[in-house]
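Here the complex is missing a single protein chain, while all its other protein chains stay put.
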Amino acid sequence: MNTALPAINLYAVMPQIVLVSAATVVLIIGLFERFRKGIPYLSLLLLAVAGVFALNQLGRGPIAFSDTSPMMVMDDFSLVATLVFIAGAVLTVLISISYVEARSIDRGEYYALLIYAVSGMSMMAASTDLFTFFLGLEVLSISLYVLIGFEQRDAGSNEGALKYFLLGAFASGFILYGMALLYGASGSTEYEAIARTLGEERSDAVNLLLLGGLGLLLVGIGFKISMVPFHAWTPDVYQGAPTPVAAFLSTGSKAAAFVVLIRLLGSVFPGLQMEWIPLISVLAVLTIGVGNIVALVQTNLKRLLAYSSIAHAGYMLLPLMAVSPDSQDGSASIVFYLIVYTAMNLGAFGVLAVLAARGIPCATLDDLAGLGSRRPLVAAVMAVVMFSLAGIPPTAGFMAKFYLFSALVYGGYVELAVIGLLFSGVSLYYYLRVVVCMYMRPAAEVPAEPAGRLSYSGMTALCLSALAILAVGVFPSELLQLAERAVMTLP
Amino acid sequence: MIPVTYYLVLSAVLFLVGATGVLIRRNAIIVLMGIELMLNGANLSFVAFARQFGMADGHIYVFLVITVAAAEVAIGLALVILLFRNRGTVNIDEVRSLRW
Amino acid sequence: MTELPYLSLIIWLPVLGAVLLLFVKGDTAARWVGFGVSALVLVLFAVCFGAFKAHLGEPQFVERMPWIESLGVSYHIGADGISILLAGITALMWPLALLGTWTIVSERVRAYQVFMLLMETTLMGVFFSLDLFLFFLFWEGMLIPMYFLIGIWGYENSARAALKFFLFAVFGSLLMLAAVITLAFLHHQAHDVLTFEIAALYQLSIPPEVQFWLALAFIAAFAVKVPMVPFHTWLPDAIVLAVVLVKMAAYGFIRLTLPLFPDALTELAPLMCAVAAAGIVYGALIALAQSDIRRMIAYSTISHAGFVVLGVFALNQHGIQGAVVHIVSLALSTGGLFLAAMMLVQRRNTWDMEAYGGLWHTIPVFSAFLLVFTLASVGLPGLSSFVGEFLILVGVFQRNILIAAVAATGIILAAVYMLRMYRKVVFGPVTKEENRGIRDLSFRETAVLACMTLFIIWIGVYPNPFLRTMEASVQKLLVQTHRLAESPPAGMTQVSIEPMPADPNGPGDPVAPGDPAAPGDPAAPDGLTGPNGPAGPDATPDTSQDTR
Partner (left out) sequence: MTESFSYIWLIPFLPLLGAFINVFFNRNPRVSGMIACATVALSFLLALGVFFQLIGLPDGERSVDVVVYSWITSGTFAVDVAFLVDPLSTVMMLVVTGVGLLIHVYSIGYMGKDACCVRYFSYLNLFMFAMLILVMGNNFLLMFVGWEGVGLCSYLLIGFWCERRSAANAGMKAFVVNRIGDFAFILGLLLIFLYAGSLTYADVFAADPAVLAPVITAVTLLLFIGAMGKSAQVPLHVWLPDAMEGPTPVSALIHAATMVTAGVYMVARCHVLFAQSATAMTVVAVVGAVTAIFAAYIALTQYDIKRVLAYSTVSQLGYMFLACGVGYFTAGIFHLVTHAFFKALLFMGAGSVIHALEHALEKGKDPQDLRNMGGLRDLMPVTYKSMLLATLAIAGIAPFAGFFSKDLILLGAFVNAPVLWLVGLATGAMTAFYMFRLLFMTFGGETRLSRDETEKVRESSRVMTIPLVLLAVLSTVGGFIGIPHVFASGMDRFGGFLAPVFSGLPEAQVPSASVELALMVLALLVAAAGIWGAYTVYVRGNRVFDRLVPRALYTLSLEKFYVDEIYDTFIVGPVRKIARACWRILDAAIIDGGLTLAALTVRSMGNAIRYTQTGVVQNYALIMVIGALVVFAYITGYLGP
């Protein structure tokens, strides 16, 4: 018996450790009523610390958690992902402050859970083992269940949380079962081991296990990224959840799932491309189609954004097909898109959150009538975000779409690119409808609204995201390089 | 010795039974139980495979999963209680105010 | 370049102005800022135009900076004879338009000025881009200011109109986007360099069937905005800046569709000509049935746009030069017509022709200007449109006599619908009391319209400076366009009668339309095709076919 302890490198999981500790600190300090006002700022600070940590580590090469059984790895990919999650969380915190105050749910747990969720996402991004992925996923999910239902007295919030919980747990079941099958096939849950099994000669039974496992994993991850037909929860949950949580949900959790998907499909399962490429392409087109077409007929803003986020998930699925060992353009374009998408969607939900915090009705399209003259700055942000979501230059949304479809074309999928582009043309209709309501419809029918300034923190977040969208739209180079560097270390 | 296939079939049956429970039962708590059943089906597979490979990690995973499941159930029950407080029912097909 | 970066200044100055406007309080101040900035652009442009060397035929004032290196995109701008003319008319029209709508736009003035300036930027950007990506960026970016301009300051149903326009336009340009990406990809495949340089893409040899689809995608984008029948139905509702779009789209046709896809044109050019000719008649006929001035102008624009497209796809020097002159003249005549109509509507608040009548005696100055613009639209010789229309017809005639003849009927119909409008609005007895007390044009309005009139007459009477400015560039473009075509566009010659081979002066030789292979030419066009220009072995323009 020579049981040497495996050499572990704690440094490899430093961002996660910082995040978990941060969340715990926030949780504890949140218990003290007198610090209540300071909690969000403390959270911001701690998130920033984690961010600095991650930033500092960027470009230093991958560090594995353990040599024999890596479990997690800190490479540029996971670091960039973590940074995106942290940035998303920062914006979420900013737009939450006034919102949770207005709803009287400003408790320390709120922020703590947010940071826990980020740590879960970060864990997912860094995982090189199905089990760490599963744990990260659960940390994220459980935090989200609570966050969505955080407005305990609100039936909608409660309903949303329940739906997300039931379906989420259901999807976890699929993932777990899929993991079991993969474990059965390769004798390990490590990505590398699975990839190795795929590279070898294998029996039909093993092959069946591998394929079945992959299929079930796709179902579970598809649920998280709201891929059709696993999307049904999305509008209901977004509508029910507190708006900042919906923002976080639509960006962070989706991004985390995508990051895992890139790793899995790009590095683990390229051997099964023949099987999953047609599947993903069909599902992606379905997702784009359903998201865009149903969004056309929505009048509730949060539902509209939900369907829009479904459609965007569809776009992001497309370049997965273009990922090949000799070109990481596809992955890079998804990473870039995710970054931009995070800014856009946080901006869009942020507008709703900031307005709602002030008691300004903003549930439906009609509520926005005349916003352009009532609240010019917010309306301007919303317009920028909408144009960006629609992919009109000079916004980041255009650059993201351009890069994404370029990768697709370079991968040889011109038809899919054309389909995607045409549907994104359809999407213009509903994005512009928002703009039409804000600018081209008189505000007369809107009842007198509460006066007063919108919260500074919220506006900061909104302006930040709008500026980021414009800046990236005009000078995308840096961010593009970042995205490219992130995927460079992927095997 | 019972071949591993038997365990696998059993686990699949457990998983499907759990899934069916989720689909057809109205009571939120029983739906929760269905989900537990699904997770345990997966656990059974893990254990069976671990046993076949003669490795410990499958067992360890099962413990972790059980922990996770417990956490989930805790949240789930809390949500069901809130549901009952808000609406006076735990029938999930009556919870449909968010739709379309 | 040690000089000022003129083109960048021209492009970005309006954006600066727009930013400045955010800090300006008060409508009048905002108007002055808008006008001032656009006037400054005009001055800059004039300086630029003065230094322009027409005989070179290659992009000048070139600025080039790396921009998005990983995508092979650079900030590469320059002006050749065609773009400088179109940019010129834009630079001229902008201060005039802002001045002309000084009081017509009375709500949200500041925003109006902002969007107008942004629009100017995007237009200039489109004309000066030498990088396809940059071109597309400006092209799409234009939609945003355009959308607001139509939606907020349009007329009834404007929000719907704006949406309709936007959707039409976007579907077209998304197809183009796909084609743009494909082009860059093809270049990457062939030369292992990812680039969007237009000049480099010119040199690509693309299989004809691929060209066909790519060309269709480009045409879709441009046809929607020109607009060509049947993609025109957004126009009547969103006429506000239609003239601007004609300009851009036609430029797109000239700059991109022709030289990028020479082989595809053998099939597509006759088709485009036929559709354009049909559009001319169709637009004119519908204009005939309108009693709403705005809709009539809209349909007349469709008809005139048909002429422009026709000229472009004649694929010879006459046609293209005619098309460019016609675009410029359209901006003045139709633009003037619409501006004048807006001034009238500002006074009486209705677009219905029947509501007017007898204005000749109540507001003579206005009536006189309206007459000038009407006649310019009719294509009266001595005014600007005639030059363009005639050259276009000369060009098309060499291609296909039948199509030219059909197009020429548009000239008759134009007279009918335009004069019908004029008769209803200006002639006849005063039937409505409201028309009696109507104010005549103010000094400001008179100045604006007079300025446009002056240019209309100038181009009509002495168009040669304009023609000369673009001559070399057009010839170079044609060398490019005919580079790979082994035979003349086949479909075009079917109907035309064989010209006499004996006649050495005959312009009718369909192989050498507008003789791109003019003496001394073959050497000239190569050296300047940008960094990748002369590199490709197959890049040398094959001009030998012209001498057959």
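Each chain gets a letter, A, B and C, in the order it is written, and its residues are counted from 1.
Everything below uses one rule, namely that a residue touches a chain if its C-beta (ideal position, glycine included) is under 8 Å from a C-beta of that chain, and two chains touch if they have at least 3 such contacts.
All figures in this text were calculated on a predicted structure; none of them were measured in a lab.
Under the touch definition stated at the start, the shown chains contacted by the missing one in the entire complex are A, B, C. When the full complex is taken into account, the listed residue touching the unshown chain is C:290, out of C:90, C:129, C:290 or C:377. Among C:91, C:123 or C:375, only C:375 touches the chain left out of the display. Of the candidate positions C:29, C:193 or C:415, contact with the unshown chain belongs to C:415. Of the listed positions A:7, A:28, A:297 or A:377, the one in contact with the omitted chain in the full complex is A:297. Shown as candidates are A:170, A:258 or A:337; the residue that touches the absent chain is A:170.
Listed by residue number, the positions of chain B touching the unshown chain are 19, 22-24, 31, 92-93, 95-100.
Panel shows chain A; residues 162-163, 166-167, 170-171, 174, 208, 211-212, 214-216, 218-219, 222-223, 228-230, 232-233, 235-236, 274-276, 278-279, 283, 290, 293-298, 426 of it touch the chain omitted from the view.
Take chain C: the residues that touch the chain left off the picture are 230, 233, 282, 285-286, 288-290, 316-318, 321-322, 358, 360-361, 375, 380-382, 386-387, 390-391, 393-394, 397-398, 401, 404-405, 408-409, 411-412, 415-416, 419-420, 423, 426-430, 461-464, 467-468, 471, 475, 497-500, 502-503, 505-508, 514-515, 518.
Basically, only the chains that are shown with their structure count from here on.
Arrangement of the chains shown, judged by which pairs touch: a linear chain-to-chain path with two open ends. Distance from each chain's C-alpha mean to the overall C-alpha mean is smallest for A. Here the spacing of chain A and chain C, counted between their Cα centres, is 44 Å.
Multi-chain contact residues of chain B (touching two or more other chains) are absent. Shared interface positions of chain C, i.e. residues touching 2 or more other chains, are not present. By the touch criterion stated above, chain B contacts chain A in their complex at residues 8, 11, 15, 18-19, 22, 28, 31-32, 35, 38-39, 41-43, 45-46, 48-50, 52-53, 55, 57-58, 61, 64-65, 68, 71-72, 75-76, 79-80, 82-83, 86-87, 92, 95, 97-100.
Only residues 131, 134-135, 138, 142, 145-146, 149, 152-153, 155-156, 158-163, 165-166, 169-170, 172-173, 176-177, 179-181, 183-184, 187-189, 235-237, 239-240, 303 of chain A touch chain B when the two sit together in their complex. Interface of chain A with chain C (complex): residues 373, 387, 392-394, 398, 402-403, 405-406, 409-410, 414, 417-418, 421-422, 424-425, 428-429, 432-433, 435-436, 439-441, 475-477, 480-481, 484.
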